[in-house]
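Okay, here's the structure, questions in a sec.
Note that this complex is displayed minus one protein chain, with the remaining chains in position.
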Amino acid sequence: MPDIVATHRLTDEGARKMLDAATQKAREIGKPVVIAIVDAGGALVAFLRMEGSRFLTSRPTIKKAVTAASHRLPTGFLKPEAELRMVLGMDNRLTNLPGGLPIVVGGEVIGGIGIGGAPPDEDIVIAEAALAALDR
Amino acid sequence: MPDIVATHRLTDEGARKMLDAATQKAREIGKPVVIAIVDAGGALVAFLRMEGSRFLTSRPTIKKAVTAASHRLPTGFLKPEAELRMVLGMDNRLTNLPGGLPIVVGGEVIGGIGIGGAPPDEDIVIAEAALAALDR
Amino acid sequence: MPDIVATHRLTDEGARKMLDAATQKAREIGKPVVIAIVDAGGALVAFLRMEGSRFLTSRPTIKKAVTAASHRLPTGFLKPEAELRMVLGMDNRLTNLPGGLPIVVGGEVIGGIGIGGAPPDEDIVIAEAALAALDR
Partner (left out) sequence: MPDIVATHRLTDEGARKMLDAATQKAREIGKPVVIAIVDAGGALVAFLRMEGSRFLTSRPTIKKAVTAASHRLPTGFLKPEAELRMVLGMDNRLTNLPGGLPIVVGGEVIGGIGIGGAPPDEDIVIAEAALAALDR
């Protein structure tokens, strides 16, 4: 294995396109949401809490993005019986709530997006719309 | 005094105009920054960490926005000898670093914006550009 | 600005070469140290606390690595009068102690290394020996 490998990083330009596309899709559906985008290490890159969404939704939405970035999977992958111990083991940074998707570039995960505030299937649709806006 | 008074609230539409204007001004100046916008209660509404800024800058930038929203003043208003005791008294949510401005509508503070990562005077110029973008 | 930019990532292979080189240099000098290596987002990649070093040294050593990775500079860059407010603003994740160096590949910072436990100039010499071991 080499000492250093090539990878990619999402820019603020890309993050803002994702915010825009998510907002537009959320308005189309008529569900105000919170949008969070994190980098490959789970640090926040962009965030928007839409008018009409709930302020307590901010935390789990950031966790959705972090979980998808870390585990390179859409959130909700844990079996119900494993959920609590994993959440506690990871100091409550992980969530099993659906609505988080990894940001994949060339087969590699470079971050995550979380959407919160709509029903789970619509959170996912909004996250997918955000990913589709990226110029890869 | 009445039991209830009228107030205003920043929407995500307004927050995004501020993100856009701050980003544009930061690029013009050539200094990548972190941008944070909070509501009248100090909760995050919008956030963007520009490509080239530093990840440790995120926390103090959010604090600048929170401090400006709470105290209804540009940050940096504390005398140096009062700074440490006030920061500690407020559980380190307040900062005296310049670069936070209140968002004022009709003489009323409805939130705060913080900019971090450029020299203090440029952080302030970028925050002012963001405020100027708001359609009041 | 593009939505996505190319970058690099340190592998565990590279991190272990750095641990080895730092350990060897520390033995040569005769000063047992703590060694911490973090990625571009400040998350721990590798850590070694040498026999004879002090257990309280672990925390500041990790902070040296995090600070160098975030600010893309050798630690110790803050003026003494700015130190406390910056440390508090960044929730005590930043340190101004010398002994942290950015890991630079092709002009880009992909992480940081911190060394703690020897006098500052020797911490730096050990960190430099670790960086020199990387096959870039």
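For reference, chains read A, B and C in written order, and residue numbers begin at 1 within each chain.
Note that in this section a contact is a pair of C-beta atoms (placed from the backbone, for glycine too) under 8 Å apart; a residue touches a chain by one contact, two chains touch by 3 or more.
This one's a predicted model, so the numbers in the text were calculated from it and none came from an experiment.
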What are the shown chains in contact with the chain that isn't displayed?
A, C
Just to verify: which one of C:16, C:72 or C:93 makes contact with the chain not shown?
C:16
Listed residues A:11, A:57, A:70 or A:96, member touching the removed chain
A:70
With respect to the chain omitted from the figure, which of C:51, C:81 or C:135 is a touching residue?
C:51
Selected residue (touches chain absent from view) among A:6, A:88 or A:132
A:88
What residues on chain A make contact with the chain left out of this view?
1, 5, 41-42, 66-67, 69-72, 84-86, 88-91, 93-94
Footprint left on chain C by the chain that the document does not show
9, 11-13, 15-16, 19-20, 23, 43-51, 55, 58
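In this section, only the chains that are shown with their structure count from here on.
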Degrees of rotation, nearest 5, to put the Cα trace of chain A on chain C?
180
Chain whose mean Cα position lies farthest from chain A:
C
Inter-centroid spacing, chain C versus chain A (mean Cα positions, whole Å):
29
Name the residues of chain A that each touch 2 or more other chains.
9, 11-13, 43
